[in-house]
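Only a single protein chain was left out; the remaining protein chains are all shown in position.
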Amino acid sequence: MTRGTSVPDELRYTAEHEWARLDGDVVVVGITDFAQDQLGDVVFVQLPKPGARVEIGAEFGVIESVKSASDLFSPLSGEVIEVNTSLDEQPELVNDSPYDAGWMLRIRSESPAQLDTLMDSTAYRRHIGA
Amino acid sequence: MTEALLSELSVPGRPTVVVPKPDLPAVKSDIPVSLLRTALPLPQVGEPEVVRHYTRVSRLNVSIDTTFYPLGSCTMKYNPKVNDAMASLPGFRNIHPLEPEALTQGAIQLTYELQRLLAAISGFDAVSLAPAAGAQGELSGLLMIRAAHEARGEGSRRRRVLIPDSAHGTNPATAAMVGYQVVALRSDARGNVDLAALRDLLDDDVAGLMITAPSTLGLFDEAMLEVTSLVHQAGGLVFGDGANLNALLGVARPRDFGLDVMHMNLHKTFTTPHGGGGPGSAAICATEALAPFLPTPVATRHTDGAFTLDEVRPASIGRLHAFHGHFGMLVRAYTYIRMVGSAGLREVSEAAVLNANYLRARLADAYRLPYDRSSMHEVVFAGLRADGASVEGAHVRTLDVAKRLLDYGFHAPTIYFPLIVPEAMMVEPTETETKATLDAFVDAMLAIAAEARRDPELLHAAPTTTPVGRLDEATAARNPILHW
Partner (left out) sequence: MSFVPLTEAERTEMLGTLGLADAGALFDVLPESIRFPAIDIGPALTEMEAVSQLEGLAARNTPLGSVPSFLGAGAYRHFIPSAVGAIMSRSEYGTSYTPYQPEVSQGTLQVMFEFQSLVCALTAMEVANASVYDGASALAEAALMAMRSTGRDRLVVSGAVHPHYRGVLDTYVGAKQPDITTSDVIVEDGVLVERGLIEALDEQTACCIVSQPTFFGEIRDLTPVVEAAHRVGALVVEVYNPTSLGILKPPGESGADIAVAEGQALGIPLSYGGPYVGLMSCRRELVRQLPGRIAGEARDAQGRRGFVLTLQAREQHIRREKATSNICTSQTWISLGVTAYLALLGPEGLRSVGNACHETARYAADRLAAIPGVAVVTPRPFFHEFAIRTLLSASELNRRLLERGIIGGFDLGPSYPHLADVSLLCCTELTSPAAVDALVESVRDVVRSSP
C-alpha cells in the first residue's frame, strides 16, 4: 500500500472501502483514501437521488476513473437525504479530499447500530495491509 | 505537429462539391416550411484544402504499412493490397443488397464459397457471415446457445455462463446482453482454466462456457479437451472466441477442441483492414446441432446450381444487420484465403508462433514472464524484471515502457490486458514480419530496459518524438469536449 494512507480513527469502514461517519442523526458516507489512491484520477461519480432508499451491502452508485469503474456499496440501510452535488462538476474532490469535501451521501439511518457491524480503523488498516 | 480542425479551415462562401440540378421542369417545393431546416452548420472548406487536411491528418497515425505494430490480440499483419482492389471491382462495389438474386449470383457464390472455406479451416459444419464484427459474432453465439437450450426445454433453468478471468471484456458484456448471469472462472498457475474451479461451478443451471483458444495469455489450455468435455457432461454448450485463430491455421481445427459454436474475426486472421478501429468482420461457425439457429442469411446452393441467401430459417436467432453483413470485407477475406491455399495455412501459423516465441526467448532476461511455458502467436510479459524496475523513487511501469517504445518508432504492445497479469504487456508480432524487424524491436525493448535502470526519467517523459505528448485523459473525461 501507499505510504501515508490516511485512515481516520473516528470513522467506520466496509470491506469495499467505503467509510461512514455518524453526524447527529445522519450518517455521512464516502470512499477511503486507500480506495481513491487505487482508482487513480476520479472522473465521474454516479449517485442516487435524494429520497432514494439504500440497503446495507447493496450498490448505491458507481465511481469511474479514466480506465476503471467500480460499484459503490452502502455501509448501512436508510434514506438518502442529501448527495454531494459538487462531485458532478468536480469529481476530483474524491481524490483531493476523500474524507471531507469528497463525501458522497448523507443517509438517515433507521438503525445506526448497523455501524457497529463495520470495521473500525484498526481492522480496516489490517484489511488494506497498512 | 498538430493539424487544425476542419471547422477551423472553413471560410463562408468557399466553393464546395455540388451535384447538378436535375434537368427537369421546375416545380415549387411541396414540403411545408415548418418541416424544412433553416441552418446547416457544416464547414465550407473546398476540395483542395479538404484533401490536404486529411492527408496531413493521416500522417499523425502510425499503421501497419508504416510501422511494426505488435498490438496483442489484434493480429496486425500485412493486409494484401489486392484485397482492396478486388473489393473495388464494380461488380462487387456497386451492387445493391436488395437486387434480384439472379443479378448477384457472383456475390452469393463468393459468400457461399467463403462459408465453405471457413468451415474446412475450423472443422465446423455450418457458417454464417452475417455478423458485422467479433462482438456481434459473440452475440450470435450466445443467442444460439440460449435458443438451443430453449429448444430442449432447459432455457429457463440454465441462467449462468462461465467465463475465464483472462477473457476479453466483450465476453462478459455479450453474456449480459443475452440475459445471462456471468460467472468468472479462475485460471490456474499455468494459465489454464482451473479444472477444480470448473468442476465446482458446473451445475444444471450452467448454459455454457465462453473460452478463447488460445487464451488471451497467448497460451493453449493444456486440458482443453477435458474442459469442453466437462461442460458437455453438465449439459452445457461451449462457445469459442476465435479472436486468436491466427495461431491455429492448419495446426488444429477448433471444432476438434469440443467447441459447439465459434466466431472468427476476419479482420484479424484473414487480413481485412483494421481501419483505425473498424469495421470488423466476423463469421459464426456451428456444429450440425446448432446450425439451425445461425443468424440469417446463410448462403446456400440449390440443386440446379443457383446460389441463394437463405433468409427463411425458422429456428434462426434472426437478423443482425440491415442487409447481409460486411460483404466488402468478405471479398477481401476470400481473396486472401484463396492465395494462402491448403499448403499455406500451416506456414502462416507456424511463422506467427515462431515469431512470438523468438521474441519471448530474446526478451526473457529483461521482462518478466508470468507463465513458464511456450507461447502461441503472442507472448504476455508482466512488466520489467524487478532489477530493471525498482529504482527507489523512480518506479518504471509498463505504461512508461510502452510510451518509450513510441519514441523508438514502434507501436506499443497491448498493455494492462489481460487483467489477471499485473503490468501486462501483450506482444503479437504476426507472421508477416522479417527477422530484421523482430531483432530491431528486441534491441529497442532491451535498450528501454537499460534506460529504466540508468535514466528512468527518459521513460517517464516519453514520448517526445510524437505529434503530441501524453494527453491528460482525466481532465478530458471530467469535462468532456466531444465536438467542435
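Letters A and B name the chains as they come in the text, with residue numbers starting at 1 for each one.
The rule is short, and it goes like this: contacts are C-beta pairs under 8 Å (C-beta built on N, C-alpha and C of every residue); 3 or more make two chains touch, one makes a residue touch a chain.
A quick note: this is a predicted structure, and the numbers were derived from the prediction, not measured.
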item	value
Absent-chain contact - pick from B:148, B:348, B:366 or B:459	B:348
Contact with the hidden chain (one of B:95, B:151, B:369 or B:382)	B:95
Of B:115, B:170 or B:212, the residue in touch with the unshown chain	B:170
Sites on subunit A contacted by the missing partner chain, in the whole complex	43-44, 46, 62, 64-69
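Criterion: only the chains that are shown with their structure count from here on.
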item	value
Subunit A and subunit B: spacing of chain centres that average the CA atoms, whole Å	38
Subunit A residues within the subunit B interface of the complex	40-41, 43-44, 64-67, 91-92
Complex contact set, residues of subunit B against subunit A	416, 473-474, 477-478
